[in-house]
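Mind looking over this structure? Questions follow.
All protein chains of the complex are present and in place, except for one that has been dropped.
What follows is subunit A.
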Amino acid sequence: MSLLQQRIDAARAEERAALIAYLPVGYPDVDASIAAMVAAVEGGADGGGADVVEIGVPYSDPGMDGPVIQQAVDVAVRAGVGMRDVLRAVEAVAAAGAVPVVMSYWNPVERYGVERFAADLAAAGGAGAITPDLIPDEAGAWLAASEAAGLDRVFLVAPSSTDARLRSTVRACRGFVYAASTMGVTGTRATVGGAAERLVARTREAIADVGTALPVCVGLGVSDGNQAAQVAGFADGVIVGSAYVRTLLDGEGPDGVRRLSADLARGVRQRAAVRPSHA
């Protein structure tokens, strides 16, 4: 059974959405980034923190990321942060009690070696990988390697995806399906619009069509507890990235990350109380 799906299903059993926190390895440095990931898992004293940490592999050309994540990742790239550091973060997140999943653009994985990456990630306790610029059509080597290593593989769907592509992408996913809420890049937004809810509904139809039971998690644009609650009203998991990175860029350190996690964790538990806006 998929580590990611188990954890997200456990959240569902508590009648809440799962909280997935993205942080890149190496900002402001490797140790501090790992401390921030652990802080995201710890969250507030009263409530929960992140269920899953999406551990970002620094990449020189992050075409799907907005300015906040670009700025942090640029520092890590210049410092020469590599897959060895990423695997250390995976071990730390697992030890902190959350499920670690790696988020990587494809070239760093290919350069490290696809099979070697899968084997080392599994050995470090990682659940699998999210690959924002790898579509299943090009993923032959990764499908085979992740299968052999028992790893989850999370592909993205977007509002522009056709129904046929939703079905083929869902068929290739293991762990969960990453629904990109809007057409655009990562970054906080004032509202996470109705496009996300429609996409989740369409993705669930595709999941039913292909006869699996994958959770659908929503990323892009969520920055606080209220938005998290909105998204938790229609998705199985809420992915937050830029808002976490913003706290580090603002120098708030692990305490800031902890506060944000606590706020977001409250949000994903209020799903019954807040209906999604249809802005």
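Keep in mind that, in the parts below, a contact is a pair of C-beta atoms (placed from the backbone, for glycine too) under 8 Å apart; a residue touches a chain by one contact, two chains touch by 3 or more; residues count from 1.
Keep in mind that, in the parts below, contacts and distances are computed from a predicted model.
Q: If you look up the hidden chain in UniProt, what protein name do you find among "MoxR-like ATPase", "Multicomponent K+:H+ antiporter subunit F", "Xanthine dehydrogenase family protein subunit M" or "Tryptophan synthase beta chain"?
A: Missing chain, per its UniProt entry: "Tryptophan synthase beta chain".
Q: For the chain left out of this view, which of A:32, A:135, A:149 or A:249 touches it?
A: That would be A:135, which touches the missing chain.
Q: Any idea which of A:40, A:53, A:122 or A:180 touches the chain not displayed?
A: Considering all chains, including the one not shown, the answer is A:180.
Q: For a quick check of understanding: of A:27, A:59 or A:244, which residue touches the chain that isn't displayed?
A: A:59
Q: Based on the whole complex, identify which of A:29, A:91, A:110 or A:252 touches the chain you can't see.
A: Answering carefully, the residue with contact to the hidden chain is A:110.
Q: Can you name the residues of subunit A that touch the chain not displayed here?
A: Looking at subunit A, the ones touching the missing chain are residues 58-64, 66-67, 70-71, 74, 77, 80-83, 106-112, 132-135, 137-138, 155-162, 165, 169, 180, 183-185.
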